[in-house]
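Note that one protein chain is taken out, while the other chains of the complex remain in position.
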Amino acid sequence: MQKLKHILYRIIFGTETPAGRAFDVVLLWAILLSVLTVVLESVKSVRVAYPGTFQFLEWFFTILFTAEYILRILTHPRKYITSFFGIIDLLAVLPTYAGLFFLRSHFLLTVRAFRLLRIFRILKLGRYMHESQVLISALKKSMYKIIVFFGVVLTLVLFLGTLMYLVEGERNGFTSIPQSIYWAIVTITTVGYGDIAPATVLGKFISSVAMLIGYSIIAVPTGIITVEISDAVKSSQQQKQLTCPSCDYREPDKEARFCKKCGTKLE
Amino acid sequence: MQKLKHILYRIIFGTETPAGRAFDVVLLWAILLSVLTVVLESVKSVRVAYPGTFQFLEWFFTILFTAEYILRILTHPRKYITSFFGIIDLLAVLPTYAGLFFLRSHFLLTVRAFRLLRIFRILKLGRYMHESQVLISALKKSMYKIIVFFGVVLTLVLFLGTLMYLVEGERNGFTSIPQSIYWAIVTITTVGYGDIAPATVLGKFISSVAMLIGYSIIAVPTGIITVEISDAVKSSQQQKQLTCPSCDYREPDKEARFCKKCGTKLE
Amino acid sequence: MQKLKHILYRIIFGTETPAGRAFDVVLLWAILLSVLTVVLESVKSVRVAYPGTFQFLEWFFTILFTAEYILRILTHPRKYITSFFGIIDLLAVLPTYAGLFFLRSHFLLTVRAFRLLRIFRILKLGRYMHESQVLISALKKSMYKIIVFFGVVLTLVLFLGTLMYLVEGERNGFTSIPQSIYWAIVTITTVGYGDIAPATVLGKFISSVAMLIGYSIIAVPTGIITVEISDAVKSSQQQKQLTCPSCDYREPDKEARFCKKCGTKLE
Partner (left out) sequence: MQKLKHILYRIIFGTETPAGRAFDVVLLWAILLSVLTVVLESVKSVRVAYPGTFQFLEWFFTILFTAEYILRILTHPRKYITSFFGIIDLLAVLPTYAGLFFLRSHFLLTVRAFRLLRIFRILKLGRYMHESQVLISALKKSMYKIIVFFGVVLTLVLFLGTLMYLVEGERNGFTSIPQSIYWAIVTITTVGYGDIAPATVLGKFISSVAMLIGYSIIAVPTGIITVEISDAVKSSQQQKQLTCPSCDYREPDKEARFCKKCGTKLE
């Protein structure tokens, strides 16, 4: 029994054995197909042309993934359930069952797409893994600055929204402060749908100032993330530094051949 | 009397005592609720559903904050009134009183949101404070460059607006030079509402050139702010350098335990 | 005669004497007012309210600036005419005279706004001058890279425009290849007016790919300019290095008090 569990573990979670690799490849294709099914079903002309097909496919994939989820819990019960992929795997089957009670909720099955991110881990392409970690560490480090930045931006946006609500009023589409805040965010992020746009002279003046000031301010997250990526890249390069095997001295000169502290040959 | 003033000071301005912390927490919630009140009132359906409620709540919070403002002046009269938060605290109660004379001016109560920025100071979360200071110092240093940049951009935008006013004319929505300047700012900041868009061939050509040139130019503030954030981060890391207490030598190696100039043990 | 010329030169071009400074201040105000006149005239309601006023003011300022231009040529004939400001000063009076032949051309008088850029030179605020030079030198250095970049972008935009002209066709607003190129530039610079937008499924797919690819590509000028600004800032800081007055050694340590090469006291 314990041995069966171990074999299953190596197939489901591992990628070293041929069976384990085959399992992962089949799984990724199944996920891709199941996401495609949901996306296609949402297109009316396709849905009408193949009635019943999509419901069948959704239940088919859901039962498949439910079985896989139960197997995963059984073979690796401890940390899996509360891990990122454990939660995603659960969310990836729930919408179909929820669809029995709530109409249309089964479209949320596209959450399965997040399971595809496993591809970076499965492929074990060192290069991609390494680059992902550099990006993640950069984003993590910039988190505190980004939170402070968003605190200030939200306050500005709230005040700007109020101002425009008073200046433009309900006639020009600024029907309430939440609506005006939506407009302010659309403007400051430079998305600019144009579904709501200032119509009065004063409103246009305030918008112009907001765009110019806002543009400089919105340059801040770019600046923050650029600096952190730069640091993360540098520190990942430093980890590649030569380290002396006998005295642990870190040699910054990459072309050094002997440790300059104890003379041990490097590498 | 003097002692009472001191106790009040510690409660209102301080965050070390339990009473001081409780005061700040209650205050932040009151501000949040009062801002929410104003935002909700602006939504017509909500306003109609609860007549009178909002007027009551606004006066309730205003009287509360007025009392708090007076207490703050009494306990810490010197620098407070002219400080950033002193001015914001005053602006946060004025709109209700102004509402007696000017219709709808009470919506400006959302200016209270700026009081919420106090949260960074109150929480005394070193990390957030530190990151805010890095950002502020970066923005301060880039100020001169940004002013020069905006001088050039405003001139360009004025000239571009005139050109489009002549080329497109009043038929196509470019009804005056100020209106065209508004269009030029919307275009150069890449917001692009589309409420005014070029209709003639020449107008579209000029716009295309403006967008391409403008895009490169607008990359400048991002560049400026990125460089300054980079410097600010570096210099904030340097402040963490070890400094020898006897000879003031700055040791860049953070793991050094003795000053390499005079042998004094480092902190 | 020669002496009068010298005195006029110091008043008109110089900023050291009280008369020179007064001349510049009056000039800047006159330029500002004359630009404001043109901008206001373009607003129909204002133009109708004060008939004749604007024509008078335009001729008044034009004659004033023509006189100034002639004086400038007389007192500093050599390099002035072909300098940047020499050309701008000429362009700043021509539109009024051209207005005798071409209707509405006098609105181009807003070109005078460029004369206001003189303010950075006149104020002789070292700080602003210095920051301008850092920015200009950064933009100059990045020019070659930007030209290469624009060569590639224009080719891409031309091909993308053709593709969308074929896919979307004249029904959906893509009436010709130049029109489609205009759309491609509006899209790739992320301006996105929405006056022309893809309507077919294939068109939307191509647009989506273009936006994502285009977004990465358009990040390139920001990158180029950021790097050059960073270099320009660094090299401007190096110029502030201490230089030994006796042996010309450049001391990078800004807190050094004696030259470490020859022992001379620094600064």
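By letter and in written order, the chains are A, B and C; residue numbering begins at 1 in each of them.
Definition applied: contacts are C-beta pairs under 8 Å (C-beta built on N, C-alpha and C of every residue); 3 or more make two chains touch, one makes a residue touch a chain.
Not measured: the values here are computed from a predicted model.
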item: Chains on display which the left-out chain touches in the complete complex; value: A, B, C
item: Identified contact with the non-displayed chain, of A:Leu27, A:Val93, A:Val186 or A:Leu212; value: A:Val186
item: Absent-chain contact - pick from C:Thr75, C:Thr110 or C:Thr190; value: C:Thr190
item: Which residue of B:Gly161, B:Gly194 or B:Gly214 touches the chain not shown here; value: B:Gly194
item: Touch with the omitted chain, as defined above, among C:Trp29, C:Phe102 or C:Tyr215; value: C:Tyr215
item: Contact set of chain B toward the excluded chain (per top definition); value: 190-194, 222, 226
item: Touching residues (missing chain, whole complex) on chain C; value: 144-145, 147-149, 151-152, 154-155, 158-159, 161-163, 165-166, 170, 175-178, 187, 190-194, 197, 201, 204-205, 207-208, 211-212, 214-216, 219-220, 222-224, 226-227, 230-231
item: Touching residues (missing chain, whole complex) on chain A; value: 35, 38-39, 42-44, 104-105, 107-108, 110-111, 113-114, 116-117, 119-120, 127-128, 131-132, 134-135, 138-139, 146, 150, 153, 178-179, 181-182, 185-186, 189-195, 218, 221-222, 224-226, 228-230, 233
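Operating definition for what follows: only the chains that are shown with their structure count from here on.
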item: CA centroid of chain A to CA centroid of chain C, Å; value: 40
item: Whole-Å gap between the CA centroids of chain B and chain C; value: 28
item: In chain C, residues with contacts to at least two other chains; value: 190-194, 222, 226
